[in-house]
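The complex appears here minus one protein chain, its other protein chains still in place.
Then we have chain A:
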Amino acid sequence: MDDSVKQVLRQIIRRIPSNKLRNTLSKWEHISKKQFQSLEFTQAKSLLCDNLLSLCEENELSMKHVTELEMIYRIEHPAQGSWNVCQLIDPEEEALTVDSLHFKESFKAHLKCLINHVSVKMKKHEDDALWIRIAWGDNFTQPNHLKPTYVVHNLQTPYVFVSGLTMKHRPLLHQALVQSGHYGAVKDVHLSGRCLTALRDLLMRQYKQVFPVKHPKLLEEKTPLPRTPCIEIEDTKHAENRMQMAAEAFGEGILPKLETAVYKLETRFKENEMGREEPFRGVVKFASSNLLESLKYCVSSGMASAPVTPLLSSITQKGRNYFVITDKGPGISNTPGPKI
């Protein structure tokens, strides 16, 4: 085991919180059960790390094995760092039939073609998602395992979730994805957030959406609005209507957890009295621990007007949380988002 492997392992252990260390290490197959039991999890982390290092040395583990530990932790706890989404477009016929084995091989081959020093590790998660860990180097340096890029992709779906990717490596990753997935091109979806599952639920439409139907079921959350007995009769119908509108715009039950929505405004003053020629630029940023829930509450409680403005309902309908609003289009910008 050389020093770089030790350094990487130290860093990985440092990043994993103490209370999750035991669980993560138990899933790591490269130390035996006996060795695992010999570890003292009540010890200080640095001591524990030293013990673990000696075990690894005993087992002659390499970088490949050590990075697997990091992958196990990231897969178990995906809500770290910021995830961006891109969409593969113009699928070829083969895109619907490509299997994971084939994809893995061809992705590795394509990436290695593009850049000399790169280390790729893939793991298929239980829910059919393919996790890819890429450590980038360049022509003269070895791959940097301290700052890996994580890519999550479900085959047969056009969405790719990326975390920790630099601008420099972006075209390389995109090209490898397009070629191995049999697509024509790739584009940015303008959706980002910390919670990977939320982004995925939003784009794959796995959260509970509400559609107007003939025989509506009772909405689950009927109680939260406080009521005054005197205005109840007049208010009930309006309140129900508002709830329905809010549910149709943002969904029902547990909503995908988004943290932000950014609207970039670029407009000109209509009456140009001030003699200003350059456009007025502004950024409106909504931030919340659960943005969709907050927006939904604004509508259902009557704080925001009831047919939800397309600007807000576009977050769920178009699956994006970054918008550029210009004068040309009346509603949403013309920067491309996911189709349909």
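Heads up, the rule we're going with is that contacts are C-beta pairs under 8 Å (C-beta built on N, C-alpha and C of every residue); 3 or more make two chains touch, one makes a residue touch a chain; residues count from 1.
Note that contacts and distances are computed from a predicted model.
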Name of the absent chain as recorded in UniProt (options "ribose-phosphate diphosphokinase", "RING-type domain-containing protein", "Centromere protein O" or "Elongator complex protein 6"): "Centromere protein O"
From A:66, A:162, A:186 or A:203, residue that would touch the chain that is not displayed: A:203
Hidden partner chain, touching residue among A:62, A:82 or A:100: A:100
Which residue of A:78, A:143 or A:158 touches the chain not shown here: A:158
Absent chain, residues of chain A that touch it: 96-97, 99-100, 128, 154-159, 203-206, 209, 211-214, 316-317, 339-340
